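Encoded as structure tokens, the structure appears first; notes follow it.
Each chain you see keeps its place in the complex, though not every chain is here.
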Amino acid sequence: MTKIECILRPEKLEPVKEALSKFGVRGMTVSQVMGCGLQKGRTEIYRGTEISINLLPKIKLEIVTIDNRVDELVKIITETARTGAIGDGKIFVYAVQNVIRVRTGETGDKALE
Amino acid sequence: MRRKIWLTLGLSSIFMLLMAGIAYAGDPTGANMSGKATFDALYSGKPLAEAIGRNAVAINFVWTLITGFLVMFMQAGFALVETGFCRKKNAAHVMMTNFVIYALGIIGFFICGFAFMFGGASGIASLGGTAPLTGIWEIAKGWGIIGYKGFFLNSGGTYDVGVYILFLFQMVFMDTAATIPTGAMAERWKFSAFCIYGLFISMVTYPIFGNWVWGGGWLSKLGVNLGLGHGYIDFAGSSVVHAVGGLTALAGAIVLGPRIGKFNKDGTPNAIPPHDIPMAILGTFILAFGWFGFNPGSTLAGTDLRISVVAVNTMLASATGALAAMLLMWAKFGHPDPSMTANGMLAGLVAITAPCAFVNAWAAALIGAVAGLLVVGSVFFVERVLKVDDPVGAVSVHGTCGLWGVLSLGLFADGTYGDGWGGISGTVRGLFYGDPGQFLAQLIGAATCIVFIFTLSYIFFRVQDKLMGIRVSPEVELAGLDIPEMGIAAYAEEPEPIRS
């Protein structure tokens, strides 16, 4: 089993969710994060004094899936979330040792069905 | 761009300076105005005394309306205090009960509440007389129980400016009482059940007890009938409004039971922290502001200059109440607890409401300070001894301190005001100023309030609970009442841009 962790633009959450749901992905976990990367943040002015904002709001989307769907999922997400401008985000892929469904106690791939 | 703005600023300044030169032909102080012309426009042909009297009535109308508006604004204060002290997940629900009670109360009071309470209030001279209000039903001569004129502001010729102004002023008082239980019963009360309660208090309990004290009913006649001082006196409603609200809240909170998680199995309470302290303090400020309508407005007369004393007493008691509660908490727990300090100010205000016109400044300060200590004690008592869950301290603030208020009048009334009150000549004096009868009257009134209001409300809530259930399900309570009951969360937390 594999975990796909995506850092996305907040406004891309809806389209990505839809694309995944069309593809049959049921489970995912979403959280609000802040990040910086090549995208450098911006400068604001409050009462005439500059503030540099170098962490920008992003969405973290986590999907744990059976191994053989990883590539497809990554493709869908990449395509849907891309705008081509700096700040589009990154996807990180990790190995998962085990998954347990709390409700039933099922483990492994079964817990993901 | 910048240049343009500077140019504009510059040019307009010059223009304005030029205009200064223009000669003024108007009347910039009113010195040249003709008062006679206004006299003729308003009172043409009327005798001077008639015109003076009409001016006096107009002053009192202006006073009574504006102070009434201030009292209406207290609804917002209650909404904020209660919502601020509750949890985020119930914020829309608590806000909504406080909002809808205003509308429900208006309708209930319009239908019959006002008629039951003031149907026999008869003439209020300062408002030009409220002639049509002559219907009161008595169980014996002088023992009035309930009024019966003014249904829909229409029956028996009550389409009358004096009647309407009394309705407005009294309606906002009633709604103050009605909104108190929304605090004590918050975070678990079913909205549909709440709506029915709203009609009940505005049409039944409040008007009836109100009739006895302010509508010419039996409690106000204890002086004439039994020789007890000037009869039961509650100047602006420590009991009629606040204790009624607080006792109803107590009954309701008992029937509802505590919120899930409030008490441990061993009966010890848990703290459930408020979600928005600034909101609650803003609400307290609004209440303290509105109280300057509540108490001084209760003269129904701007021509009664005692209003200044009433206002100062109100202010002093609010201050000593807040400080006493703050110092007590600070001394006991090491912090000047903001929520209890806010409760303390309200406690002082509630307590001074009954005696505000009859006592002097030092007594007002003392009454407020006692209320500030009392409210802390009462909160602990309600929570730890009675094991009743009152999220905002409504029972203690309004119930306990309301009762203290009416008693304090019986102790501290200093004999400078109230000549002829309750049909008894001479001014009003409390126990410490030589009139134990007045204190006795106050005791009877307070006891009546407790017995009548608590009993009736308790029965009402019990029966209602049997018939329809007045509490939401545990699932709804755990999830928060906002979405299941209101269909919407108070604060949308869309995953939207957040700032670093």
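Brief remarks follow.
Order of writing sets the chain letters: A and B. Residues in each chain are counted from 1.
Methods note: a contact is a pair of C-beta atoms (placed from the backbone, for glycine too) under 8 Å apart; a residue touches a chain by one contact, two chains touch by 3 or more.
Since we're looking at a predicted model, the values are computed, not measured.
Chain composition of the whole assembly in this file works out to A x3, B x3.
The rule is short, and it goes like this: only the chains that are shown with their structure count from here on.
Computed centre separation for the pair subunit A/subunit B is 53 angstrom, with centres defined by C-alpha atoms.
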